[in-house]
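Every protein chain of the complex appears in place save one, which is left out.
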Amino acid sequence: MPRRTMVEAIRDAMDVMMARDDRVVVFGEDVGYFGGVFRCTEGLQRKYGPTRCFDTPISESGIVGVAVGMAAYGLRPVAEIQFADYMYPGYDQIVSEAARLRYRSAGEFTAPIVVRMPCGGGIFGGQTHSQSPEALFTHVCGLKTVIPSNPYDAKGLLIAAIEEDDPVIFLEPKRIYNGPFDGHHDRPVVPWSRHPLSETPDGYYTVPLGQAALRREGSAVTVLAYGTMVHVAEAAAAETGVDAEIIDLRTLVPLDVDAIERSVRKTGRCVILHEATRTSGFGAELSAQVQERCFYHLEAPIARVTGWDTPYPHAQEWDYFPGPDRVARALQSVLEGG
Amino acid sequence: MPRRTMVEAIRDAMDVMMARDDRVVVFGEDVGYFGGVFRCTEGLQRKYGPTRCFDTPISESGIVGVAVGMAAYGLRPVAEIQFADYMYPGYDQIVSEAARLRYRSAGEFTAPIVVRMPCGGGIFGGQTHSQSPEALFTHVCGLKTVIPSNPYDAKGLLIAAIEEDDPVIFLEPKRIYNGPFDGHHDRPVVPWSRHPLSETPDGYYTVPLGQAALRREGSAVTVLAYGTMVHVAEAAAAETGVDAEIIDLRTLVPLDVDAIERSVRKTGRCVILHEATRTSGFGAELSAQVQERCFYHLEAPIARVTGWDTPYPHAQEWDYFPGPDRVARALQSVLEGG
Amino acid sequence: MTTEWQSLSLHVPGPPVRPGDRPDFSQMQIPRAGEVRRPPVDVAASDIHDLAYSVVRVLNRQGEAVGPWVPALDVDALKLGLRAMMKTRAFDVRMMMAQRQGKTSFYMQCTGEEAIACGFQTALGTGDMNFPTYRQQGLLIAQDWPLVDLMNQIFSNQADRLRGRQLPVLYSAREAGFFSVSGNLGTQYVQAVGWAMASAIRGDTRVAAGWIGEGSTAESDFHSALVFASVYRPPVILNVVNNQWAISSNQAVAGGESATFAARAHGYGIPSLRADGNDYLAVRAVADWAVERARRNLGPTLIEWVTYRVGPHSSSDDPSRYRPKEESDAWPLGDPIERLKKHLIVLGAWSEERHTQLQAEIEDEVLAAAREAERHGTLHDGPRPSAADMFRGVYKDMPRHLREQRQEMGV
Partner (left out) sequence: MTTEWQSLSLHVPGPPVRPGDRPDFSQMQIPRAGEVRRPPVDVAASDIHDLAYSVVRVLNRQGEAVGPWVPALDVDALKLGLRAMMKTRAFDVRMMMAQRQGKTSFYMQCTGEEAIACGFQTALGTGDMNFPTYRQQGLLIAQDWPLVDLMNQIFSNQADRLRGRQLPVLYSAREAGFFSVSGNLGTQYVQAVGWAMASAIRGDTRVAAGWIGEGSTAESDFHSALVFASVYRPPVILNVVNNQWAISSNQAVAGGESATFAARAHGYGIPSLRADGNDYLAVRAVADWAVERARRNLGPTLIEWVTYRVGPHSSSDDPSRYRPKEESDAWPLGDPIERLKKHLIVLGAWSEERHTQLQAEIEDEVLAAAREAERHGTLHDGPRPSAADMFRGVYKDMPRHLREQRQEMGV
């Protein structure tokens, strides 16, 4: 089976859908001729023409706003926000418009848009090229929020997102665009081609939204992770030898609570990981749900390993990033609890 | 001692500070001559002149943006967003600018602004005049988030907020502007004058940010609430006779974890209330922290009673609002757990 | 070096007068009817900059239609226009009353502004899409959209097509080319541009119309809309309704003191016009011009409609707190219904008697509709949308967490 990087998988998903469905249009800053600053849309304008894939003015509110209008018309817009850190000017259109249109019009109008945005740190991007704002989307009813951790999922989830009839926020951990990353920034970079999940079938397939994936079976502790942190979790489990069960959530809303419940009831312990700042991060919701649903099975406090409650710093990137050592420590301490 | 409504207390806080400190300026949509759609700034323009209190264009990004610039200059801007539901166009300026200015400039520039906004439902305002977006602020480091439940606190907290050197989001539950509200919408309206916490001293006093208040002592269960929900909690406790300890958080960030920990360690049970939608609401963070800090004291799962994960509907307002009956049921079920 | 300069001071604009003062529209420059030229629809934006500082007017004081903008409308079309405006006004009167009676929580009239929506709608075709504000009920009424349907929404009753979820007057009527109204100002202006871009992408022939109040032009999305319209030149008509007030804030607070709202288009290279919004004929003529531009792939047009908000901002507002009570009477562009009525009389096609009779008919029709709507319930009385409706439509298919919450609620 062909092997793809995340970038290639994401591009291929758009390519497949643009070919299948001429309502699919792709746009954003530098997305047209240039193919996007991360190259995710490279070649699409050449292949499908400038009215199917084009550059936009630097206006995130405009990008999402016209996407909502296009979707109401009947198109399937896939908009790129150059960095998730720059989604804020478009947040009103996402929250007040895309997310609520179906509800407030009782289904007369809908906004089946996909808003793609690179997120997360690890590239020395500082506080404005490193953010993970997923919790700002998961709090907004009417949105679905997706974040893949590997090329196979990225392609399948993006195709599913484009086919979705509700607006989807599609977060792309930029640090793993071109290779998996386990947080060991001091070790040589690994290419995707050596990772089994870089095998992505050509053509159309989907990974359904709302389903988590079991990345590692284990019985001692459940680790809930998504995006880059899935790889960090795997490294931490391997290095500590802790018999951890690692769940890659893939979709944050709607959440696969069955998968979570099943695992935590089995292990009785839970560690939650994300790169975003801790307070009111999505880990809080996960923690709340785990204790609501599995209280009587829990043998130790649920732990969160997250970014600190500071902006993402530049020089101190690796002090901020919740790397395998911090995860390992949390695994150990959760095992000792109870 | 003089009795004030929330509106009067909030107005008085600004009046006191405008008189004490001529760097304090007050502005927002309809805030000048008219005195604000909820009358919170009535009379301030007449008293302090149109360059201290004025109307702005209908541009929330502009309102917060100029506030940041003014604060960097050395003023103490108090900006009003007409409804919290309309803060989204200003969210970028709050998150990317006000919240991060001190950090990114290593203290060379700061943004001591207060952004006041009426929040919450209960006035048949529908999905765009009823929102409680506090969790969208608590996730953002660099901001302090405050929400009073009564006139005494409102005045003292607002004065403290204006004196703060960091940006403060000041949420005002509009349903209790003119009288306390316990969720019994079918009963006659009660004026603030009959509530002890409407007693507000004239002149300057503060209620420090970051300190919760014990509203009711009890030993069976801890209730964490803020804003309107404090009154609902009191009603539910009174009506069920449950020996609940009710903590009014007042400030969400920074959180008074001591007060929470002390109470939950004592009661072993916890119910969390808010009006905002549940998923990724601030209740999730509270729940996560309670279980992290008090795991070994908990006798039953922590429960959340919140708005549903739907937009705030118009006709079904009272089906959405987490009223005393729902709180009572949660109290009872948490007492039965364990 | 800065010490040699005098102290700066802040300019804080406001209306020329306040309650107690005498109304003052002396600053307004109003050309005579017929005076403004009618350029060809493919004119360059830069060749009509002057039209953004003038006012296209057709009906003169004598009730005659004069000048190059007189639209080709027969007497029947004019009568339909009159009827639509009168019906809109009667509807507003009845619904304000219903609000006072507690049948709904909230209402917004468009009194004095009826010509704009009623006239504009007749320039559109089937399949075109309006992105209206809350003050464009005339777009629906001019299409004879059932009043009962609107009232059901206002009463949030069991027959409300929006299932009680949305604030009164924030209608949605797809079949009528009436996009779901948002409670957030300005957001839909750029959506109209996006819809029009989609129409162009698909090689369609349908056009879109965005609507915004002069106060809301200050919002970000006004700019986003103009930028995207300027760049991609989609078939969209960008309407700015300048009714002089935004709740308590005079148009000066939105920048109206320094330039017209029509002039905003200049910096984007978008052709723009300013027109008498209280002149049904001018509205139709200018709308036709802009719609033809859109239809002929000539791109966007911005129109500032000059009018006056006669009533309160909404049922929650009391304008006597911030403007002279007499200001409405002093408004120099008159009343749109009176002006069209006079024109029809001048044409010999109308009379005071027929007007009185039509007024009575319309009031009966509105009352009958209100009675029918009330049978489906009002906000606090009678049948209403169910609590289960609250959980539906957040997503296409209800996800598990909402199913659980619905169960938790027991509905």
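All chains are identified by letter, namely A, B and C, in their written order; residue positions are counted from 1 within each chain.
To be clear about the criterion, a residue touches a chain if its C-beta (ideal position, glycine included) is under 8 Å from a C-beta of that chain, and two chains touch if they have at least 3 such contacts.
Not measured: the values here are computed from a predicted model.
Chemist: Specify the residue from the set C:G183, C:G255 or C:G377 that touches the hidden chain.
Modeler: Considering all chains, including the one not shown, the answer is C:G255.
Chemist: Quick one: which of C:R174, C:R295 or C:H380 touches the chain that's been left out?
Modeler: Checking each option in C:R174, C:R295 or C:H380, the one touching the absent chain turns out to be C:R295.
Chemist: Of the residues listed, C:R94, C:R135, C:R163 or C:H266, which one is in contact with the missing chain?
Modeler: C:H266
Chemist: By the contact criterion defined above, which parts of subunit C meet the unshown chain? Give residue numbers in ascending order.
Modeler: Residues in contact with the chain left out: 1-3, 5-13, 45, 49, 125-128, 197, 199-201, 203-206, 218, 220-224, 227, 230-235, 252-255, 257-259, 261, 263-270, 295-297, 299.
Chemist: Given the full complex, what residues of subunit A touch the hidden partner chain?
Modeler: The list for subunit A reads 29-30, 32-34, 37, 50-51, 54-62, 85-86, 88-89, 124-129, 278-279, 308-311, 313-316, 319-320.
Chemist: Residue-wise, where is subunit B in contact with the chain that is not depicted?
Modeler: With respect to the unshown chain, the touching residues of subunit B are 25, 51-52, 56-57, 59, 61-62, 65-70, 72-75, 77, 89, 92-93, 96-97, 101-110, 141-142, 144, 165-166, 210, 253-255, 257.
Methods note: only the chains that are shown with their structure count from here on.
Chemist: Which chain's centre, taken as the mean of its Cα atoms, is farthest from the centre of subunit B?
Modeler: C
Chemist: Starting from the mean Cα coordinates of subunit A and subunit C, work out the distance between those two points in Å.
Modeler: 41
Chemist: Between subunit A and subunit B, what is the separation of their C-alpha centroids in Å?
Modeler: Distance between chain centres, rounded to whole Å: 31 Å.
Chemist: Which residues of subunit A are in contact with two or more other chains?
Modeler: 61, 89, 92, 96, 103-104, 141-142, 253
Chemist: Multi-chain contacts only, two chains or more: what residues does subunit C have there?
Modeler: Touching at least two other chains: 163, 165-166, 170, 182-184, 220-221, 394, 401.
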